[in-house]
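First up is the structure itself, then whatever we jot down about it.
Here the complex is missing one protein chain, while the rest keep their positions.
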């Protein structure tokens, strides 16, 4: 048995995304954000997207391009405070924003990836983030239903991939990437290095290849990937 | 800042377990089973234990010693078919056995480790494994509540540990170990090698040290760890 | 039967082969065939089974066989392993059976009073793999049919089976019940009908032989 090669041209990979799609984007701030895949999504211009991402990046970076280009209808996120455009579009009603507690967003995505329907938690139950969500009793205490999230497509950034789609992330660039890798019908990973089969040790793989549909090799890294000078 | 040393003598580590405790045991078959910690638990003889483990090992190995020594009151597991003593004790009523679908046992343990109250799933809903479990509607479809599992103590087997308790598992010896590492109030890991701080690369750690309370160095491996000749 | 079942695997699939007969299918795949085999104890990219003297004590499949890796293999924990199954990434699973009903119900884990070891990973494989095929003898050791109008044993999953490979025939589960697709060399259609305890629709024209 051999494992198939999933390397793809970026244009072809992103062309599979349709208007109205739900798209998960890896990343927490800069690390782990698939800036190159996002740039191609901006170039192709798919509209009416629901974006699921921890944050909205900063001005001129990542999600900000999608917002500026009017491609986003809805954002499911934990914090958008570093992106003035996102805050302004929320306030003006141009985009619909659903806020989650950060670890609950991670668990909802993971639940989607694990084929679960929902999780039951006590997080945020007594705050406005929990308003209106169904409650049931578990072992004598009240718990709140947080539904699983899935997406049509997940866009990920890996440090290293092999051609089958096994992925390794660097340092804090891991964050939401391995969770989203499990939670979308179609998973596209950009990677700084694409290695032959056998070059990633099986014990060190962060995302197993079967979760990944397409691997895009990054020939160069744009400025967006660099250290931010504030 | 430096990280504290958690290496402990096996006698002291296991002495913290009380009669009536709920104890999670890593392992799927031989790989990942903490045979040495189990032997010490047999020697100390704590009774009336609830054991949570994927399987009951085979005759003369691991869980079988606890069963033979009359220490187990209850077993939460997925499959005990390779241990005739476990099957006999189930049939005679000497132990109480709760069966889970394997991936649901994994998720229930993980949910405990993730501080969730329960998960909602459609697995086994239409079989006797799902009989009597509460149902609720999620997004228009029925789902079943599977409650989170936690333990007083988890006993794990790692290939490598550092003195702070960062753990790495070998090959298929990973299985339930990283899940149980999160799901117990007190976590004891035996390790084939205990390394100085800094010798496990941070990107390759399977279980982060803060989940682990005590690390026991294995000076030698008993026959139980070896290849089984059937 | 095993070699016929092996042809069910299409290039590029992710496949889980259950304990027993299904495991033997791997011996009928060409060395350069592109397929990713999964085992629920935490490995994708299973390589050949190894004899005891070459075995790695930490590297087994869910049936306890000592297996190997291939270039591109990955290890992961049990939660990730079943996430792969439940989220629909498993294209195909091949399972053993005690009974299969004409509506696709599968019973393969419990014979009350006789054999109750627990279901292991079978429930999730049966319920969530994109395609579920059964490999089994057509009848049990006492000659009793395993393909039935209704299962009598506790179910593993309802309506999950797509196709059945037996020593006598290839049978599909259709909305209209069992449909005979192929028969084994040397077996007659009448023999298959006699060994099946449910309606069995026959193909138009000549039936293929495997």
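Just so it is clear, A, B and C label the chains in written order, and each chain counts residues from 1 on its own.
The rule is simple: a residue touches a chain if its C-beta (ideal position, glycine included) is under 8 Å from a C-beta of that chain, and two chains touch if they have at least 3 such contacts.
All values derive from a computational prediction rather than experimental measurement.
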**Request:** Name every displayed chain that the left-out chain is in contact with.
**Result:** A, B
**Item:** Sole contact to the chain not displayed, among A:50, A:175 or A:214
**Value:** A:175
**Fill in**
Touch assignment to the omitted chain, from B:81, B:115 or B:134, lands on B:115
**Fill in**
Even though one chain is not shown, chain B touches it at residues 1-4, 110, 112-116, 162-164, 166, 182-183, 185, 196-198, 200, 202-203, 205, 208-211
**Prompt:** Which residues does chain A use to touch the chain missing from this display?
**Reply:** 28-32, 54, 77-82, 87, 90, 97, 99, 101-107, 109-110, 121-124, 126-129, 159, 169-179, 206, 225-230
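Throughout what follows, only the chains that are shown with their structure count from here on.
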**Asked** If every chain is reduced to the average of its C-alpha atoms, which one ends up farthest from chain C?
**Response** A
**Inter-chain centre distance, chain B versus chain C - centres from mean C-alpha coordinates, in Å** = 29
**Request:** Would you kindly tell me how far, in whole Å, the mean C-alpha position of chain B lies from that of chain A?
**Result:** 32
**Contacts with 2+ other chains: residues of chain B** = 107, 121-122, 169-171
**Complete:** Among chain C residues, those touching two or more other chains are 43, 75-76, 79, 82-83, 85-86, 128
